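Structure first, then comments.
One chain of protein is taken out of this complex; the other chains stay put.
Here is subunit A:
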Amino acid sequence: MSAVRVVGAAAALGGAFLVVLALAGPHLAGAPALLVVSTLAACVAVAALAVQPWLTRRRVGVHVRVGGIVAVLVALHVVALFVEDPDDALFSMSPDGPTRSRMALFATVLLVAVTLLGVLRRRLRWSPATWRFLHGSLAALVVVLGVGHAVLIQGALDGWGTVVLLVLGGLGVVGAVWRLVVVLRRAPRTTDPPPTR
């Protein structure tokens, strides 16, 4: 069984655990539907982010599709909170918001940047090393800030949820750093092969 399959299975299990924990716990019982949707979208997004760097080795096509899914899930997470409670959502995004919200805000902006880097890869015409460094290091920051935000949030994912969040975040960060080190230490090459899809 390849590493990517092991990580994929672990991430799927972790994501499923977070979803079950959120739905079974008291925090979302009787909560508005939008809040439930927002929380579940975030649970799935964390699991998907954990597996993302591990897909860059041989499964770039899957990586691109999962990246699109993460972007949609995070957008859903933010928009649902905004519609449910605009006052608190705007306060959280303001410079006066709590640390956890500031982490989320930075993570979201960086995720947009990482996604745009992915979409514009060919048009940017940057060297493969530069593009990979930017895409990978910013993506690692997204995972650190996004998971940090989720850990600091009190609510549906406390207790064992925190442990699973940290494991998923660890998978994502370790994967991103490992891939960055591997691709940047490669033997000097005048041109990299085009990305395989």
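By definition in this document, contacts are C-beta pairs under 8 Å (C-beta built on N, C-alpha and C of every residue); 3 or more make two chains touch, one makes a residue touch a chain; residues count from 1.
We take it that contacts and distances are computed from a predicted model.
Colleague: Given that one chain of this complex has been left out, which of "Carboxypeptidase regulatory-like domain-containing protein", "Formate dehydrogenase subunit gamma", "ABC-type quaternary amine transporter" or "Cytochrome b" is its protein name according to UniProt?
Modeller: "Carboxypeptidase regulatory-like domain-containing protein"
Colleague: Using the definition of touch stated at the top, determine which of A:27, A:57 or A:121 touches the missing chain.
Modeller: Result: among the candidates, A:27 touches the missing chain.
Colleague: One chain is left out of this view; which of A:4, A:18, A:43 or A:103 touches it in the full complex?
Modeller: Answer from the full complex: A:103 touches the omitted chain.
Colleague: At which residues does subunit A meet the chain that is not included here?
Modeller: Interface residues of subunit A facing the absent chain: 26-27, 30, 32, 81, 85, 87-89, 91-92, 94-103, 106, 126-127, 129-130, 132-134, 137-138, 141, 145, 152-155, 184, 186, 188-191.
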